[in-house]
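All protein chains of the complex are present and in place, except for one that has been dropped.
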């Protein structure tokens, strides 16, 4: 019987010896951090981690990369960024859990001798907690002494202003309301189309979008269905252009920071 | 174009409306907790979470179950249970991270209105921390008042003594050293064979197996390759028998506790 | 002897009876959160909290506002946002301290019966930790039940895109590198000029400004003197325009959210 | 235009270079910790931090001292020491917040190379938490190795028994009930009189003053207006005598410990 | 065979039914908190908890009291209060451990329905942490609603000024240096003489006793043998007088607070 192969891009599918060899070969270890958060009626609640994970897998096709098991649960969804916690299915963790988890995993990787790490964030609300996880780990492990480098980034970071201008005719509303809208939907369409239900693209926007956060969330700052901006206008072509930026950005970062 | 379907057993693949409907339909929500821990030369380091996740997926084939994204990273591997942290690849989290993560996810599920939860543990070292996560959640959410029930179990719990007697000719050495050995390897062979490299079954045992834990770990209580007991003797037939116990056990539990 | 009056805008200068009366009169309580962080050679390290505090004081001139003692120490400075911790004088706190402090103060205000709170942030790195402080407080105090509302914002939030376009000829480099540069320096010049040393305006930029964070900080992403973008071009006129946006923004927010 | 000077005693008003120079010149860095706590009808709720801050500023007039931004919020007010939390305006933080904040700030100062630190406490309830903040910091930074010394004290520590005897005719009731009473009021009158409303000096005492703490606070151990002992008898002359002790005490301490 | 009786004053010796009956009978539950801390050459390192425990046992002889298992380990010894941590044998816990332990035990007692609790502290450094433990417990359990009262005190609180004047000829140096000196030694001699080695009473004092704490501890603020003040002058008579105050004080407190 011929068995299917394990996916050797994934740390979870490696034996400890294979893992060890990749450490010795100075692979880049990518830890994706996402979220379980409503993404409208056309995208799954796992969108953030699924998207980040797809990007990591593609990076492993191109570079010496080990894809660590992604952290699927992210920081508490905020109303004007991801719809907030009033949606069923939005299942998040608090600061303590996220910080401690990231700190512990990084310390383990550094203990194994890993010298190149990418924390690949695809949920905006996670950002500062990932910083704190890294900050705590580097207080316990001397990065300089061991020649280690940790990048904290995410696919959204690499989308160019020129691309946003082109895709939105110069009217990009900013990343915060870009939730389950044109960019996220197009990008997923280009990388893993079965996660997109094109028949249910939302075409609604929040009645208002304040420049501040309000607790508790007033009813008019989130749409009924969960999108914060329309996804109408989603296209495969747009998704491809976005992904091009993303992988160009990663290529540039890997070259500059890791000499690849 | 006909797209492949999302896997609707997985919470991460559902829209928030689909998730919500399953809450209203009183589905069982399963949170698997595993580990990234060396499993000898023949099994991947993700074994614990992969095995638990396969069991959860199969349960979702049989019952109204939502499979939550599994927690892949588990509590620090201990020498005489999983080989300990001296193995490359063994990548664990501490008590604070695990407790807070489980507490937060459970509180979110309970907030959504979920009334039947299974915490499905497949890494022995996790046990007490999962208890504490549940204990903290139930201090914040009144389970009795909302008619909620949380089971804490794992596939290993359901393997019958009679089965162990049969498989080991009455000489089952106990669960602690059963790491990457006959039971785990056979069970995986029966549920997801591509994760098993039958050409590299270990046939070594620890020189000694003390009745206590020692810090730091002495060299003679762990084998060079990571198994704590031989995996020689692994067979598909044994795996099937183990799985039969596991799913019978879950069937009984679901019937008794959830009236299914 | 005629004594100078206490500054009755400041909570710290009130007696408990005066404080109580303002609670009963439904005043807005503003908690400014800043940072002690290098701000180049021309601005003091207390810039973030001083600027936020000045804004809060001016708001108290215009509205029924109580200015709570500001939190001067903010979250760890990050290299590409505030220069990072390699500068002497940058004196920050970690996530635990900031979250717990904000949580505790908010719970106290809510306990006193305060129903309108503004968390006035002037240090970008603080944002998510303030969110967590608020999230934890609202788990302990039911905001909805008591008719309480908490806004999380900051002076930078209210600067309009049109203003940025005008001030930068359409080339605003984004808020992250706007550290000790034209906006901050001009705004302070307009609100409290003695904190600005106009003779030492920096005219240097970082050799490179990556789209991601790097740990440890490479030497070329921070200037020698601490600015991340030039402050040349600072002017009182620009500062006035910025402040106009800020106070218009606050006026709009107070009207919309608090009905003032 | 001649601008007013910044107050170069204050760390917050220094540039990072000025801060750095003072570190190199081996200045004493003073971190005042106070409280926001009711102080009767004649003193503001910021009394503790305001008083401590005034003392620190005066020390900076006399010695090479940098006055760090004071921590205004202190540990939870206790009924028989400061009236307890039943008074509006008393706005405190818990142990976690205070310990973590002090620990983090001290670690930052030590990282900058500061070798002489004074933690200047003016709220009795803070004491042990400041000890713990220092204890945690010194576990992370080796004070002995770097020749650092941290003093934990406060203005009250330096008031001599002879002075108390003189001021109270030998009947000093102890520091605990000395809240918003003769000593505090007189001292403030001497150092910053505009904070004292001499027309409202309380002349009441608690009906009883038990030798233990009671939770919850019984109504008869706190006066209606917040004083625990009479402030009648307050005078500028007494305040001057107290301040003389305070600054003599600091002078002695700086001489003995820092060789000034 | 006639077995010795269990000591029914001790909670640990009761069955759960006996414990339950005492709750229903509204007994006072005493939780002693001590320390393991050097006490010179003539007293054991367990002095603080042993002394507090003896007092609790005697109270159980006189009143309806349940003596909970005492917390033997206390907060970190401070140099000018207990000699500090440079002495072998001084084995302490930090703030987190002490606060969480006290909080948890109190919550358990309150859950059982206990309505009268005494936290009986015999180690000065513990005080604020016990306060925080109580404060956290009473945030989780509504004392007022359930008619519960918690006293925080200790044997030292009840020694009268008149007694101190008499024993020290009006020259009592204060409680802080009263470590392993006349009061502690005499009191133990009166309540449990076998813990005192009268042949080794210290007669030395610290070369200096500053009015502040110094980190790290300078060598001249602690004696070589651990006493902070002489124990010469210890006598059984003095001990009896001290104990008289202690039990009078407890009698008064129980009468006033618990109506006994």
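Order of writing sets the labels: A, B, C, D and E. Residues in every chain begin at 1.
By definition in this document, contacts are C-beta pairs under 8 Å (C-beta built on N, C-alpha and C of every residue); 3 or more make two chains touch, one makes a residue touch a chain.
Everything numeric here is computed off the predicted structure, so don't read it as measured data.
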item	value
Hidden partner chain, touching residue among E:45, E:65 or E:214	E:45
Candidates B:11, B:35, B:51 or B:134 - the one touching the absent chain	B:134
Residues belonging to chain E that touch the chain removed from view	1, 3-6, 10-17, 19-20, 23, 36, 38-46, 49-50, 68-69, 72-73, 85, 87-94, 96-97, 100-101, 103-105, 108-109, 111-113, 193-195, 197, 226
Where the unshown chain meets chain B, residue by residue	75-76, 78, 94-95, 99, 125, 127-129, 131-132, 134-136, 138, 143-144, 149-153, 157-158, 210-216, 249, 253, 256-257
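One rule holds in what follows: only the chains that are shown with their structure count from here on.
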item	value
Winner on C-beta contact pairs when D-E is weighed against A-B	A-B
Euclidean distance of C-alpha centroids - chain A vs chain B, Å	26
Distance from the mean Cα position of chain D to that of chain B, given in whole angstrom	55
Multi-chain contact residues (two or more partners), chain E	none
Pairwise touch network: line, ring, star, complete, or other	line
